[in-house]
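A single protein chain has been removed from this complex, and every other one stays in its place.
Letters A, B and C mark the chains in the order given here, with residues in each chain numbered from 1 onward.
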Amino acid sequence: MIRILVSVAQIDLAEEMARIEGQDVGAVASFCGLVRADDGVDCLELEHYPGATEAALERIAQEAAERWSLQAATIVHRVGPMRPGERIVLVLAAAPHRRDALDACAYLIDRLKTDAPFWKRETRGQDARWVEARDSDTAAAERWTS
Amino acid sequence: MIRILVSVAQIDLAEEMARIEGQDVGAVASFCGLVRADDGVDCLELEHYPGATEAALERIAQEAAERWSLQAATIVHRVGPMRPGERIVLVLAAAPHRRDALDACAYLIDRLKTDAPFWKRETRGQDARWVEARDSDTAAAERWTS
Amino acid sequence: MTLTILYFAWVRERIGQAEETVTLPEHVVTVGDLVAWLATRGGGYAEAMAEPERLRAAVDQTFVGLDAAIGNAREVAIFPPVTGG
Partner (left out) sequence: MTLTILYFAWVRERIGQAEETVTLPEHVVTVGDLVAWLATRGGGYAEAMAEPERLRAAVDQTFVGLDAAIGNAREVAIFPPVTGG
């Protein structure tokens, strides 16, 4: 019921949803992060640590499954170059009841932000820069440890 | 940026997502409730209060938009008879940042559960019964008023 | 004064119709008065209105408590607690 996918391919939301909905679930919460088109970024490139990335995502999903009563957990993260409007990450959590699905979904994306080895590089015209980690992400992940 | 739809038609998640993603959003959180196939229900029928339903959903979405920094809010609720595995409701919240999208999504579905005039009738074989309202739904909606 | 009353879910089923137009007696001031008056009709009405604490209402499509006044409303809806989503 855990599905982890790290790929250069575009993220197919409908397919991922169909995989989960085929499992007789009651509630599915999802989060999708996209390349913002409105802050001048022409290209976003995602680098990752092959092997360690998948293991980290698997661990995050396992921890969510231990913490909430889940029927399915999916994490799909794209890597490589992508353009504004494209999906960077999709997480899905399915459960018999909505609170578990909603909370697990928030947990998956909060933890992914701080615990999975991805790095973003933004290109604006001739200028390329590595995105800086944000303290707010660390704070968001830490609220699950209390 | 608010979209409300109450319809007997099946809910098209991909279409609703595409409408939102076309608006240059950064983060989209969604919740989808489905007819559970695993508790013996053959048919679920949703009755509603035409006019009042749409107004209630519009109000809930407006309140979410006042409370969080949203780029889009969508509530699609199906009515009429539906079968196990089919989608009953879909809510989507889009924002520049994930926390707003996630919180607004949870708010939309929590409030919908207690503040929108829908009634569920389950049929199991020859037995039809109206679903009873749950105290936990009232509690979930009230946590947003503090 | 005439008023349209809408019934939903098991309230509608017990009463046997979804909508009716009635002329209110003068002593019916609040939604609770309306529920009590409908109950006196007996049969499905008495059954539907037997436990007012299980009923919810809207006056002109605004959700209200049973103590709300009907005033000059054109439409009152009576129904069980909602169960959507």
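Operating definition for what follows: contacts are C-beta pairs under 8 Å (C-beta built on N, C-alpha and C of every residue); 3 or more make two chains touch, one makes a residue touch a chain.
The structure displayed is predicted, hence computed values, not measured ones.
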| item | value |
| --- | --- |
| Neighbouring displayed chains - absent chain, whole complex | A |
| Candidate in contact with the missing chain, chosen from A:13, A:64 or A:88 | A:88 |
| Per the touch definition above, residue among A:35, A:73 or A:116 touching the missing chain | A:116 |
| Missing-chain contacts mapped onto chain A | 33, 46-49, 51-52, 55-56, 77, 88-89, 109, 112-121, 130-133, 137 |
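Basically, only the chains that are shown with their structure count from here on.
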| item | value |
| --- | --- |
| Chain nearest the overall Cα centroid | B |
| Centroid comparison with chain C (C-alpha atoms), farthest chain | A |
| Separation of mean Cα positions, chain C and chain B [Å, integer] | 26 |
| Gap in Å, rounded to a whole number, between the CA centres of chain C and chain A | 48 |
| Rounded Å distance, chain A centre to chain B centre (Cα mean) | 23 |
| Residues of chain C whose C-beta touches two or more other chains | 85 |
| Chain A residues counted as touching two or more neighbouring chains | 98 |
